[in-house]
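The other protein chains are all here in position, but one chain of the complex has been omitted.
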Amino acid sequence: MPSPSRNQPVTRAFAPPTPSDRPAPARGERRIRGINPVAKLAASAVIALGLVVTIDWVSASIALGLEAVLLIWSGLSFRRIVARVVPLTLSAALAASTILLYGRPSGATHLEVLAIHITDGSIELMVATFLRVLAMALPAVVLFGTTEATEMADGLGQVLKLPPRFVIGALAAWRLVSLVQQDWQFLTLSRRARGVGDGRGVRRFGGQAFALLVLSIRRGTALATAMEARGFGGRSHRSWARPSRLRCADATLVFIALVLVGVALTASVATGHFTPILAQ
Amino acid sequence: MDTTTVTGRTSLNLRWRVVDIVVASVIGVAAGLVFFAWNQLYAPVSAPLQVALPGLQSLVYGVWVIGGVVGGLVIRKPGAAILVELLAAIVSTGLGAQWGFLTLESGIVQGLGAELVFLAFLYRGWRLPVAILAGAASGLAMAGNDLILYYAGADAWFALVYTVSAVISGAVIAGAGGWLVVRALARTGVLTRFEAGRESPSS
Partner (left out) sequence: MSPVDVRASGWGWRHAGRSRWTVRDLDVHIPAGQKVLLLGASGSGKSTFLAALAGVLGGGEEGESTGSLLVGGGPAASARGTVGLLLQDPESQIILARVGDDVAFGCENLGVPRDETWRRVRQCLRDVGLDIPLDYPSASLSGGQKQRLALAGVLAMRPGMILLDEPTANLDPTGVLEVRDAVARVVEQTGATLIVVEHRVGVWRDLVDRVVVLDEVGGGILADGVPDAVFAKDGTRLAEAGVWVPGLEPWLAPPRRAAGHVVLAAEGLTIGRGPNSPIASGITASVRQASALVASGDNGSGKTTLALTVGGLIRPLAGTVLAPRLARGLCAEPIRWRSRELASRIGNVFQNSEHQFIAATVEHELAIGLPKTRADGQRARRLLLETAERLALSHLLTANPFTLSGGEQRRLAVATVLVRQPPLLVLDEPTFGQDRRTWVELVRLLIERLDAGTAIVAASHDSEFVAALEAELLVMDGSAMGVR
């Protein structure tokens, strides 16, 4: 430790103890985490593709209801679910409001200003859209929230047999994304320090975004060199340190997804609300 | 090791290097963030256009095909345009999950538009006209995709205006705009491992 000079007093600063930041997962969550990511992907795809064919509130609400039941039964922590659902709800609301204002008109008109055209039909479409976005996205949000990116890459490479170079390369690049937020903060602070931080503006945002892109590409290039130095990218066969296999639980999840979609669509057809999107 | 002459165009190596994959992923994520931001902001911009002339709103949709053009111009390998556009679609979906899996499908189709142009030039043409053409082709692919999936009941006039606007938007925003972005990146020196970063500014 360097010694102080000029006999000045040395000030010391102390750090408060940091709390542990890795709580143990709940039992239900462990079960969900144990499911193969490829199965989760398949289940989300089944639900999304199944619900996308129709835009009506019956299928969407039934699907959403069943999903909620499954969520509660699965034992996932309620707080975590809510934390994930809130941004999704906002996004769904935004999409729904767009439909409300600009959707296909039918039925009685309530408001008509410039291109905005609110009618009975568009209100119904808005409700349907809101529920549909939630129903389609909720499984994806929950299932992928319980999956580590590394696990997903292992699954894609071993189960789906996608080329490992692409899968692992994308995984490594994805890890860089977590650094983006910190970079952005520093970029903003440095613009304040340089004297150009007053006032916002598209131009400043664009300049900062461009700088962020440059930094990310530079880091990506360095990362690629480090990966090559560890033997990555060669033509020889690669082994997998973490096994990824399909088991009963995985098939069960996909089966549940199929049943869910089947019930929702059947109800929609049965009540006559089935409105295929392609027939618009 | 090869002892080839030192110009940008040595052996036409079409195999993807590790740095190609990683940087393509980085660009894909960046484009995905841009798409996500545009998803939130586009409505008030496109609505007045739609009022002026139904179908004209696609004049600002070129933003959504810029990923494929930039990816192709930087990486310059087969499949770059499709891969980057698909990754961008995944990222923008993952964040907002608005239209879900359909976004992925349109990502592939749009990337394919640019990819076909780059293929037509045998992955050797990378100047501004090629970029504009690739952007236009992406716009065309996007228009076709949208008309079939979302606007199937529209009349022929709407379809025509929509398609032409999308092509122009793709050519200008994605093609020329994307080309400018790549040139700016090249000037910062981060692309030295790519041919795009070693060319003289006139190309």
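All chains are identified by letter, namely A and B, in their written order; residue positions are counted from 1 within each chain.
Keep in mind that, in the parts below, a residue touches a chain if its C-beta (ideal position, glycine included) is under 8 Å from a C-beta of that chain, and two chains touch if they have at least 3 such contacts.
Note that the structure is a prediction, hence the values are computed from the model and not measured.
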Report summary line: Filtering A:Leu100, A:Ile118, A:Leu215 or A:Val254 for touch with the omitted chain leaves A:Leu215
Report task. Have a look at A:Arg30, A:His110 or A:Arg175 and name the one touching the chain we're not showing. Result -> A:Arg175
Query - Positions on subunit B where the hidden chain makes contact - result: 1-8, 10-11, 13, 17, 187-190, 192-193, 195, 198
Requested in this report: Considering the whole complex rather than only what is displayed, give the residues of subunit A touching the chain that is not shown.
Outcome: 1-2, 4-6, 8, 10-18, 148-150, 171-172, 175, 178-179, 183, 186-187, 189-198, 207, 211, 214-215, 218-219, 222-223, 225-232, 234, 236-243
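One rule holds for everything that comes next: only the chains that are shown with their structure count from here on.
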Requested in this report: Could you tell me the distance, in whole angstrom, between the mean C-alpha positions of subunit A and subunit B?
Outcome: 22
Query - Touching residues on subunit A, where the partner in the complex is subunit B - result: 45, 48-49, 52, 88, 91-92, 94-95, 98, 101-102, 114-116, 133, 136-137, 140-141, 144, 165-166, 169-170, 172-174, 176-177, 210, 212-214, 216-218, 220-221, 223-225, 227-228, 232-233, 277-280
**Report entry** Contact footprint of subunit A on subunit B as seen in their complex
**Finding:** 16-19, 21-23, 25-27, 29-30, 40, 43, 47-48, 50-51, 83, 87, 94, 96-102, 148-153, 181, 184-185, 188, 190-191, 193
